[in-house]
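Would you mind keeping the following structure in view while I ask a few things?
For this view, one protein chain was removed and the others were kept in their places.
Take a look at chain A:
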Amino acid sequence: MEVLKIATAGSVDDGKSTLIGRLLYDTKSLTDDKLEAIERTSKQKGYDYLDFSLATDGLVAEREQGITIDVAHIYFSTAKKSYIIADTPGHVEYTRNMVTGASTSQAAIILIDARKGVIEQTNRHFFINNLLRVKEVIVAVNKMDLVDFSEEKYNAIKADFEELMSKRDYADQKITFIPISALKGDNVVEKSKNTPWYNGETILEHLESLDLAAVSNVGTPRFPVQYVVRPKTEEFHDFRGFAGKVYGGELSVGDEVVVLPSMTRSKIKNIYFYDKEYQTAPRRSSVTITLEDEVNVSRGDMLVKAEDLPIIDKQLTATVSWMDSDSLITGGKYVVQHGVNKVLAKVDAIEHKVNPDYSGIEENVSTLQMNDIAKVRLKLNKPIFYDQFKDHRTNGSFIIIDSRTHTTAGVGFIN
C-alpha cells in the first residue's frame, strides 16, 4: 500500500476539520468508540447533525476556543492507499504551521467557503503551497449547500482562483477544483446528486487516482552521512559503514562517488540494509554504505555521484519563512542545519520581504517577524553542499536554529 501525505489549508471555519472528519467517516475509518464520542458530544452541544470536527481537534485549548491551533496528523486508509493528513490551521498568524505541514506533503487541499469566495488568506494558502512546491493541489469549494449548489458561484470562485494561478512561481503544480459540502458529504467520497453540472472526481476519487511516483520529487542522488557504524567486534573488526538516507535518486554498488567536503573519490563497495546486502539503494532508503577505499568520512559529510556534484559554497540566498517570536535580524548569527549538517551562519542581508498574498515585495527591511517570508542572504562559516530547492526539495532546504534558545526559528528554501 502506498502512503500519501496531504496538507490542508483554509481559514478558520472554512471546514477543514469537518472535511477530515467526513473523510474518516465515509471511509469507515472512525472506530466505534470514537464515533460514539462524536455522537455523544454533538448531542450534548445540541447539534442536529454530527460534528465531525470533533474527530480531529485534539487539544483542550482548542476545544475551549473551538479552533485548531497546531498541526495534527490524522491517519486513514482505503484498499488502495494510506493517507496521512496534516491538519494545519488557517489563522493569519499561523503561516509557520502551514509551511511545516506542507514541507512533508505531496498534496494539499485548499478550502474555500463558497459564500466568501477567494479571500486574502486563500492567496496565502496557495502561495505557500506553491513556494513549497507541493505537486498536487485540490481546491475544494466548500459549503456548497449554503449557496444552493450554484454552478455560477462555483465558476466565479474558480475564475478568481485561476487569476491567482497566473502569478505563481512553480507552474508545474497541478490544480484540481472540486465543489463540495464537507458537512453533508457532497463530492467528498460519494458523487453528489446536487451538482449535476460537475462531472469531475470527488476528493477521495482524486486522491486515490494520484500516481505517487509522479507526485514525489526525484532529482540527483544525495547521501548525507548520519552516523558512522564501527562495530569494533571480532567478526567485523575493520568494518566502517556510513549510515544515512538516500535522497533524490538511487545509489548502486560500483558507483563512483565523491565524498564532500574532502572531495575524495571512491567507489561504493557494499550496500547493507540490516544484515543483508543489496545491489541498489533506492530513494528514501535508510542504508549503510561501505567504500572501496579507506576514506575519512564523518557525520555531516555527503556522498554524491562523481558526475552529479551539488553546489559547494559558503554563501547562499534563500527564501526564508520565519517561525519564531524573536525576530530575525540583519547581522544576526544563527545555526543552520542543512540535512544533518550544522554550520554557523550570519545574516548578510534581507534583500526583500515577500508578501505571501502575491501582492508584491517590500524592500528596505532589516528584521523579520514570525510568519514573514523573505529573500535572505546568508554567509556560512563552512561550505555546505546544496542544490537549489526547485531541483531538490531535501538538499535545497535548511532550518535556522536560534543558538540561544535552540528552537527551530525558521526554514529556508535555497534559490
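One rule holds in what follows: a residue touches a chain if its C-beta (ideal position, glycine included) is under 8 Å from a C-beta of that chain, and two chains touch if they have at least 3 such contacts; residues count from 1.
Assume contacts and distances are computed from a predicted model.
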item	value
Per UniProt, the name of the complex member that is left out, chosen from "Hydrogenase", "Sulfate adenylyltransferase subunit 2", "ABC transporter permease" or "4Fe-4S dicluster domain-containing protein"	"Sulfate adenylyltransferase subunit 2"
Selected residue (touches chain absent from view) among A:78, A:220, A:280 or A:388	A:280
Option touching the unshown chain, where A:253, A:311, A:349 or A:365 are the choices	A:253
Residue numbers in chain A that touch the chain omitted from display	1-3, 31-34, 37, 56-61, 63, 69-75, 82, 84, 96-97, 99-100, 103-104, 212, 226-227, 229-233, 235-236, 239, 241, 243-245, 253, 271-288, 299, 323, 335, 337, 339-340, 393-394, 397-399, 401, 406-408, 411
